[in-house]
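Data first, discussion second: the structure below is written as structure tokens.
Here the complex is missing one protein chain, while the rest keep their positions.
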Amino acid sequence: MTATRSGLWRRLLKNPTGIGSLLFLVLVVLSAVFAPLLAPHDPDTASAYDTLGGPSGAHWLGNDSSGHDVLSRLLFATRLSVTLTAETLLIAAVLGIVAGLVAGYYGKVFETVGTATTSLLQALPAIVVLLAVKSVLGPSDFVAMAVFGVLIAPAFYRVVYSAVSAVRGELYVDAARVSGLSDPRIITRHVLTVVRAPAIILAANIAGIAVAISAGLDFLGLGDPSIPSWGGMLNDGFTNIFTQPLLVLWPSLAIGLTCVAFALLGNALRDELERVDGAPTRRRGKKRPAGVTVQSAPVIVHDDDVRTGTELLSVRHLSVGYGLPDGSVKTVVEDVALTVRRGEVHGLIGESGSGKTQTAFSILRLLPSGGQIVAGSITFEGKDLAGLSAKEMAAIRGKRIAYIPQEPMSNLDPSFTIGSQLTEPMRIHLGLSKAAAKARALELLARVGIPQPERTFAAYPHEVSGGMAQRVLIAGAVSCDPELLIADEPTTALDVTVQAEVLDLLRDLQRERQLGVLLVTHNFGVVADLCDRVSVMRSGRIVETGPVRSIFADPRHEYTRSLFDSVLSDTEARGALPGVTSSGTLGEGVTA
Amino acid sequence: MLRFVLRRLASGVVLIVVITAATFFLLHAAGGNVARRVLGQEATEDTVVQKTHELGLDRPVLTQFGDWLSHAVHGDFGTSWFTSQPVSEAITSRLQVTLELVIGATLVSGIVAVALGVLAATRRGWIDRLVQLLAVLGFAIPNFLVALALVTVFAIQLKLFKPTGYADLADDPAGWLATVTLPIIALSIGSIAGVAQQIRGSMIDALDRDYVRTLRSRGLPESRVVYKHVLRNASGPGLAMLAIQFVGLLGGAVIIEQIFAIPGLGQVSVGATSQGDVPLVMGLVLVTAVVVVTVNLVVDLLQGFLNPKVRLS
Partner (left out) sequence: MIRSSRLFTVALVAGLGLAGCGGGSSSATSSGGAAGSVVLGSLVQPTSYAANGAGWANEALLQQAVYDSLLHADPDGKIVPWLATEWSWNDTKTVLTLKLRTDVTFTDGTKFDADAAAQNLLRFRDGTAPNKSFLAAMTDAKAVDAGTLQITLKEPDPALLTYLTQAAGLMESPKHFGAADEKTNPVGTGPYVLDTGKTVVGSSYVYTANPNYFAKDKQHWKNLTIKVISTPATEVNAIKGGQIDGMNVIDSSTVAQIKGAGYTVVDHELDWSGLAIFDRGGKLVPALKEPKVRQAISYAVDRAGMLKAAAQGNGTVTSSVFPTYSPGFDPAVDQYYTYDAAKAKQLLAEAGYPSFTMTLPQVTGFGQVQNDLLKQYLGAVGITVKYVTVPVNNIITDLLAGKYPAANFQLQEDPTAWQEANFLLTTNATFNPFKVADPTVDGLVKTIQTGSDAEAAAATKELNKYVTEQGFMAPYYRLKGFWAQNGKISAHPQVGNATPYLYNITPAKG
């Protein structure tokens, strides 16, 4: 944890927005501390003949309506802003964080009280409350900003509470409890670290808000006019705006830049935090990265048997790569070639990380962000898909080429009913009316084996099981009568019992409609069951391809042979596969 | 669903009572000699005592609050101590105006924020950075400066809008537009930032989801994928942020109404709170609390409509 934190700070300092805003804020604090040394004049010296003077040699920023030197006043006013902001932040953070920790960790009563108080405080418009407070308790800015700190504590409370309650059930907290650590110890050592980052980001934003609010109150004339304040100076400038327009500029800059600095600091912190937690930020380039050369390697091709259907898909020399932060390109698919004919099921088999899913995505032109086709062609019914525009691709997807994903639940939009998700593409591609689309959808649902099509039509994705969801996805894939189906491990995520049913369904549909299918899988059983042809992939390349019968009867490539050997039988456990590292990965965040 | 609504209403009512009670006691703690303030300094002591009694200020605070509450429940909020106008009249005549400004600003903020957030999330790169910068600027610049700049350029130089005043929407739609456009813009600029940030963040998360790829694979045009599907899923946090901003806008209206001389609640609030005109302040606080509770309820209902999973909870 410590390593991450110091890494975070170092990274922040490298971030231009981060270092810029931090420097500015440090400057503000320093000018507050050293105001007496920096200010050229006494901020309280009034001068009748200098009032509303413009910038001059003696008064660099001019004079206000009482003749005070603006620059000196601005510097001293920084003290007030810094103190008030610190005060508000401290009160809000202490109250909010402690309350959030307690409520998140212990829950129950504390949680109820916390939520109720938070709603109460959030329901009050801050300015109205502060107006009332000032009329009651007098013009002291310190009292008002303390009250504001209380009013804004809910922001900290909510962030801390959600972070803590999420962590509360985590295993490591239980482990700590079991090993006898006291609650306060657990909280400070383990739970607090989760809360640190979001709280710091929030603090940056709240600080900006506090500066704005205190300036606003002083601007409304509710502060103590004897103490220099940015808001008070703004009010003076506003009152005299027609005589000396420049007067509003200086406090506006002070207030504006400080608020902006805080907000940018918060943004920078958040960006750096995302970089630590998540994947490296990927660039989205539009052009093909230059200078990617891919060498060919020999592929073992078995003799074709009789292939009857028209050629639907022909992939030649396909290479897919991802742009890395340093500008280079990492290829995950190299020089892949395969064909799929009408009525033919072509299996693409390999381990995780072999590049088979990437190949499938690239045919659909749906690679994850950062990925591109760097070489080769994908010819579908005569057209090269690699060169089509987004609009042209959208016309083809769903209508001519369809996709069946691997994980059913996460591939349905949770906010729309299953029925609407089925009918929407049909209405677009086939121009059906609402009623006609619904009728067709119900037909399809029945066809894929869903017992009560009406119920499922009206249901939301989270209301059906995984198996049913996958059937829905299959129904959706065939709904617009495509010619080519790309199925990405369609049964991997299902229960074993359901797998067989879904495979049967796929086979039936394929035969009925004479679909060409590219079936991505890691399971030879599935290949044996459904496929006519198979290509074996390893580390982004195809090593062997041919009719299923031929490959099964006579696997020639050593990798293919080892795959067959690894199918469980009464033999010993195998060792590492030749030519593949034990993790078999090609790069972070890339799935095969 | 009904139970959900009833529960929220009940907690809303409790909230309102607590807020009004707190305000009432706060105002009375302010003390000061209200009767003398109303009558002016020439009044004799007798008259002051008489007025104090007339206003009921010599009774215990709890009794006074109870009295106010029992009348308020029936819709009688008393009369202003300073202008002698019935409070309900003073408020209703101005509530509509302020609501027009605040709701208008909320709608404008919502629409612009969605546009900016979606743009930033889908295009990324320099557009993303630009949108973030604009958002931060909008948030940081005080809204009265924006207001002044708008008035000077658009109302006075270009004469496209009216610099002060208010025209009724029903009577004079064109005039209404001429008077409320600038105030609404000035109010919106600040809240756009927060909402846009939220939407950007949740859009970026949502765009990464599997179902987005599946929807694209079905051949849906990109615009439909983004605006119909992704936005709907991503809108939750943005909507929550908008509700929070609404409360802030009610406060922001105070300053804006002063600048544009718009006869809304904000204009009345400053005077009423500084004078300690208790009936009027109580009426204002009550109305504000009711508005806030209502908006929160509406937003919750909207969240339920947008996100089916929420409805179950």
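So that you can tell them apart, the chains are marked A and B in the order they are listed, and the count of residues begins at 1 in each.
Quick note on the criterion: a residue touches a chain if its C-beta (ideal position, glycine included) is under 8 Å from a C-beta of that chain, and two chains touch if they have at least 3 such contacts.
What you see is a predicted model, and the numbers here were worked out from it, not measured in a lab.
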Residue touching the undisplayed chain, where the options are B:Val102, B:Val151, B:Val180 or B:Ala196: B:Val151
With the missing chain put back, one of A:Ser56, A:Thr112, A:Ser182 or A:Thr243 would touch it. Which one? A:Thr243
Name every residue on chain A in touch with the hidden partner chain. 44-49, 51, 65-68, 135, 138-139, 221-226, 235-236, 238-243
The missing chain sits against chain B at residues 32-33, 36-43, 47, 51, 82-85, 89-90, 93-94, 148, 151, 155-156, 159, 162-166, 258-261, 263, 267-268, 271, 274-276
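We take it that only the chains that are shown with their structure count from here on.
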Let me have the rounded angstrom distance from the C-alpha centre of chain A over to the C-alpha centre of chain B, please. 31
Which residues, counting only chain B, touch chain A once they are in their complex? 11, 15, 18-19, 23, 26-27, 29-30, 124-125, 132, 136-137, 139-142, 144-145, 148, 193, 209-211, 213-222, 229, 232-233, 244, 247-248, 250-252, 254-255, 269-270, 273-274, 276, 281, 284-285, 288-289, 292-293, 296, 306-309
What residues on chain A touch chain B, complex-wise? 116, 119-120, 122-128, 131-133, 135-136, 208, 212, 215-216, 219-220, 234, 238, 241, 248, 252, 255-257, 259-260, 263-264, 267, 284, 364, 366, 390-391, 394-399, 402-403, 405, 407, 410-416, 421, 424-425, 428-429, 460, 462, 473, 476, 480
